[in-house]
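Of the protein chains in this complex, all but one are displayed in their positions.
In this document, chain identifiers A, B and C correspond to the written order of the chains, with residue numbering beginning at 1 in each.
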Amino acid sequence: MYPMFRFESIQRVTFDDLDPYNVVNNSRYFTYFERGRVDYLREIGLISGSAGDLEKIDVAVVENYCSYRSPAYFDNVLNVYLRISYIKRTSLQFQYIINRNEDKKLIALGYTNLVRVHFPELKPRSFDNDFKEKVRNYEKGNLGKMTGIPDVK
Amino acid sequence: MYPMFRFESIQRVTFDDLDPYNVVNNSRYFTYFERGRVDYLREIGLISGSAGDLEKIDVAVVENYCSYRSPAYFDNVLNVYLRISYIKRTSLQFQYIINRNEDKKLIALGYTNLVRVHFPELKPRSFDNDFKEKVRNYEKGNLGKMTGIPDVK
Amino acid sequence: MYPMFRFESIQRVTFDDLDPYNVVNNSRYFTYFERGRVDYLREIGLISGSAGDLEKIDVAVVENYCSYRSPAYFDNVLNVYLRISYIKRTSLQFQYIINRNEDKKLIALGYTNLVRVHFPELKPRSFDNDFKEKVRNYEKGNLGKMTGIPDVK
Partner (left out) sequence: MYPMFRFESIQRVTFDDLDPYNVVNNSRYFTYFERGRVDYLREIGLISGSAGDLEKIDVAVVENYCSYRSPAYFDNVLNVYLRISYIKRTSLQFQYIINRNEDKKLIALGYTNLVRVHFPELKPRSFDNDFKEKVRNYEKGNLGKMTGIPDVK
């Protein structure tokens, strides 16, 4: 649906995502983003469901943004489209577009800026070459284009 | 795997389920139970992903129990086996057995007692005949057997 | 500490706020913001701990932003400074500055744009005069100044 967004994480709205207004709570979208990032890293081969995965994704969130376009409801299936829009020596950005699967309605847009760090001291450090190569192979020529809030026309 | 448990809800451990000890937090199992109940009700045709679903599952939790047998870790795929062990005029019980898919290790056991109520006053009320029939058709002759903590030998 | 931020919500980091990196998870800051907004509304007399409160705060989040400056740890006491930076006919903005109480270290900055709506149809509607007056009395001459990301020098 969105040519620059090659990856899609399917997430179903669960009862615990809802607030008293019967819609997905605003804070929960940042959890959808985070789960999407994990799915993306699994897709490009950077994590594998094994014990060492948490060490491999040692990144810290620096900035988070979400624009809410339409509410999501109980049991909705959501298409969370993700891309890495840039990767530098120690930092990268994820962008998100969330649609409801049933009616393709736009639900939310967002982005996250992350830095790679040493835990627990949180000193920035470089991404491995393997990591950067896998991202470049996946995102191809789109890295560096359209950063920040995704432009959905 | 467990003859009396005909239904299985597949749930993957997400990053937000973990606590600082890198295991699924104890409270999160009750969310797995709740998501499993929704999946079960969808399976037997009682909810359908539509707007009126929340009204149809107007039950209140009366008792909750979990026995933790082995920790679950990041990105584990869990098999949450569920059954309704009894259904009375206004109350029912769900039982749960959770295994890790990869090595079939037993992770947790539990049960939940629920009553059907009118919200917001929370007065008990009878289950519809349609509801009870669907449960009976699904659980067949096992209703009323082995209630409380599931017996896994 | 911040002349334009008259209100402060004290929030302690609890175990359930932490992720496997032993820091407050990025999504949790938006819950701190939300709890802060409730505390602010209680302070200026718009909610009172009674049954009708949820109807009175019928606003929907339109945009959410957080800049993370330093991690927060287990059992830290946080000072969440809040202000309403503008209020229009149907919309308003909250701004946040979060410090750790112990060492006054800057932890995070953020803002939220909200619109008042009718639930469940989510049609925008005007704030009551009483609501706007209470906000104006509290924020005095600062409404409309320094919107968006708080400027902390």
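Criterion: a residue touches a chain if its C-beta (ideal position, glycine included) is under 8 Å from a C-beta of that chain, and two chains touch if they have at least 3 such contacts.
Because the structure is predicted, anything quoted here is derived from the model rather than measured.
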| item | value |
| --- | --- |
| Option from A:5, A:40 or A:74 whose C-beta touches the chain left out | A:74 |
| Absent-chain contact - pick from A:19, A:58 or A:102 | A:19 |
| Those residues of subunit A which, in the complete complex, touch the missing chain | 15-16, 18-20, 22, 25, 27, 74 |
| Residue numbers in subunit B that touch the chain omitted from display | 20-23, 26-31, 34, 54, 58, 60-68, 71, 112, 119-120, 122 |
| Residue ranges of subunit C at the interface with the undisplayed chain | 14-16, 22, 31, 34-35, 38, 42, 47, 49, 51, 53-54, 73-77, 102 |
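We adopt the following convention: only the chains that are shown with their structure count from here on.
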| item | value |
| --- | --- |
| Farthest chain (mean CA position) relative to subunit B | C |
| Identity of the most central chain, Cα criterion | A |
| Length of the line joining the C-alpha centres of subunit A and subunit B, rounded to whole Å | 30 |
| Per-residue multi-chain contacts in subunit C, two or more chains | 20, 22, 27 |
